[in-house]
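A single protein chain has been removed from this complex, and every other one stays in its place.
Order as written gives the chain letters A and B; numbering starts at 1 within each chain.
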Amino acid sequence: MNVMEITHSDELERVPTGLAGHDVPWVIRARQQAFARFSAQGFPTRRDEEWKYTDVSVLTRRASLAPDDIPPDPSSEAALHAWSLAQEGTHLMVFVNGHFSEELSAMGELPEGVHLGSLAQRLEDGDELLRPYFEGEEHTVFGALNNAFATDGAVISLPPNTVVDGPIYLLFIASGHGVAIYPRNIVLAGAGARATIIEHYMGTLDSHNFTDAVTELNLGAAADIRHYKLLQEGPAAVHIAGIHADQQADSRFASHSYALGGHLGRNDITSRLLGPHCHCTMNGLYLLDDKQHMDHHTRIDHLAPDGTSREAYRGILDGASSGVFNGKVIVHPGAVRTDADQSNHNLLLSRQAEVDTKPQLEIFADDVKCTHGATVGQLDDDALFYLCSRGIDANLAKSMLMYGFANDIIEKIENPTLRNRIEGLVLDRLPQGENLSL
Amino acid sequence: MLLVKNLHASVNGKEILHGIDLHVRAGEVHAIMGPNGSGKSTLAQVLAGREGYQVTQGSVTYLDHDLLAMPPEARAREGVFLAFQYPVEIPGVSIALFLKTSLNAIRRERGLPEVDAMDFLGLVRERMKRLGMDEAFLTRAVNQGFSGGEKKRNEVLQLAVLEPLLAILDETDSGLDIDALKTVADGVNAMRGPERAIVVVTHYQRLLDYIVPDYVHVLSQGRIVKSGGPELARELELHGYGWVEAKNGARQVA
Partner (left out) sequence: MNTATKSLDELIGREYRHGFYTLLETDTVPPGLNEDIIRLISAKKNEPDFMLEWRLKAYRHWLTMKEPEWANVHHPAINYQDIVYYSAPKSDKSGPRSLDDVDPELLRTYERLGIPLKEQAMLAGVAVDAVFDSVSVATTFREKLAELGIVFCPFSEAVQNHPDLVRQYLGSVVPHTDNFYAALNAAVFSDGSFCYIPPGVRCPMELSTYFRINAKNTGQFERTLIIADKDAYVSYLEGCTAPMRDENQLHAAVVELVALEGARIKYATVQNWYPGDKEGKGGIYNFVTKRGDCRGANSHISWTQVETGSAITWKYPSVILRGDNAIGEFYSVALTNHYQQADTGTKMIHLGRNTRSTVISKGISAGRGQNTYRGQIKVLTGAEGARNYTQCDSLLLGSHCGAHTFPYIEVKNPTAKVEHEASTSRIGEDQLFYCTQRGIAPEDAVSMIVSGFCKEVFKELPMEFAVEAQKLLGVSLEGSTG
């Protein structure tokens, strides 16, 4: 254990009084044990295969890892309206610097039996339901850190066969300077339940905050959950997150990840297809510029027969940005008739930009259909000529091709309002993007 | 409108066009025929400004402009349209967006106001109806997953919407069944008018039964070896290209 870690350990001794559940014995113990697991491993280095292309050493230079208790900035309310993707019928929960803000939230009316509430409150109450989530082994070392410091987040529980029509929208705003934020979301979807959940991370321009978020989703038989993650943190922010789903038979889980902002980002997105006939979708788009670095690590575990998975990630890299895609599909023994497809395509637009992609298949069953493909390339010259030959300016033609490249992912968003909003965000990032809508 | 003088062009250092002379006036329809490898498509690509085709000699004047000095988008805005033999797929970009962007780029150049989405859709729907096309076409990505016939129809749709002054159709008949051929030809014929010139590049005489040209030129080994009226196309159909080539060879020897 190095000096820094000892300091942080001391921090933990001090900090729990400010953390949710600080007088619930199991919560305290779980947090301490999680912190011990974090300390034992420390931050990963590039020698770790899973962190080969992403350097998080910037975190070791932070003065403190402990979560801050900064009251919401009054200006965030105004900003909220500019940022919010809320649409009619949205169930909105707003978190400012990691803490639920009841005033800014509008949960709306929910079907009977559906619970949507603050995790902090549940921890304060010592809700035993959450216990296994805090006492289990985490997916990554950042999961352990999150277990130790989790401040707040959403707990969503859907009774069997309930359908929530409007999206459940979790908006996380980082406005404080250099704060550490540990959001934790838990989704329990009963058999046959359906919902759309949006996790949206926004940051102000100057906030070089560190966010370490974890979202866990438990899908009962035939549940259908669509999860959208939008990363629009400020240009100095470090954002590391895990999204982990467990799927029972016949369930459908879709994860859509849009990475548009932040300085250093990493999403670990995993799903385990535990029962037969599950379907898992993982789509993602990263648009990077300047010195942004974005790393997507995905993993789909096919553990039962007749599962299908479809994964499509695309990246457009400009400036001195770097993008990483590491997608693993594992077909375990007995997961026969699995049908898995994975692709990762990248446009590399600048001399300083870099792409590292690692699409991986691990297959332990013979009656399967698995494919993957990855490309790194540029805009198609033939397509550019075709557009120019129709009178379109060369720069606009380039933007149009970038848009088309991204649109293959955006089109997969089922909710039309959300699709339009996200399309708008992507167009904002493209040169002359304003000329690219009908 | 278009004056091509002694045009030599090469691809990858290999000369394909060995001196083409061609004069197309407004209101005329010219057919350029020739066997495979005669340079027909090269001529079409050079006129549209394709990169990688080097003009080594000669000139092309279009409406008093030096066409060869203009980038492809400027040519298009001045009214030059190429219907591609192999239209490229553009994933993720809908035909509607593509065509509207193109139309407005051209309208801006002509000093016309840009059309908004409503007017555009009105215009394009009308043209599609004329071409017997389904409206669902508009939301599909440009040429992606299109059959050969659909690609060609899409080219003709663009021709109808963009209303160029000089339309060059490169093997627009290839891969079409007889019904599709008729529809495409009707679409092209509807565009004929005193303001507009059309250059039809084709291997077969078949298309010329439907788009009757004013002039027919036979291209062989990078040169125009024979020019004549529409009857020339039918003679070619009877005797094959060997006939012209043999005659031409004999004349050259003599």
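As a working rule, contacts are C-beta pairs under 8 Å (C-beta built on N, C-alpha and C of every residue); 3 or more make two chains touch, one makes a residue touch a chain.
Nothing here was measured: the structure is a model prediction, and the numbers come from that model.
In the whole complex the chain that is left out makes contact with A. Screening A:118, A:357 or A:435 against the full complex identifies A:357 as the residue touching the chain left out. Within the complete assembly, residues 49, 53, 333, 336, 346, 348-351, 353-378 of chain A touch the chain that is not shown.
We adopt the following convention: only the chains that are shown with their structure count from here on.
Taking each chain's centre as the mean of its C-alpha atoms, chain A lies 49 Å from chain B. Against chain B, in their complex, chain A makes its touches with residues 380-383, 385-394, 396-397, 400-401, 403-408, 411, 435-438. Interface residues of chain B, counted against chain A in their complex, comprise 48-51, 71-73, 75-77, 81-82, 84, 87-94, 96-102, 105-106, 109, 117, 120, 141-142, 158, 162.
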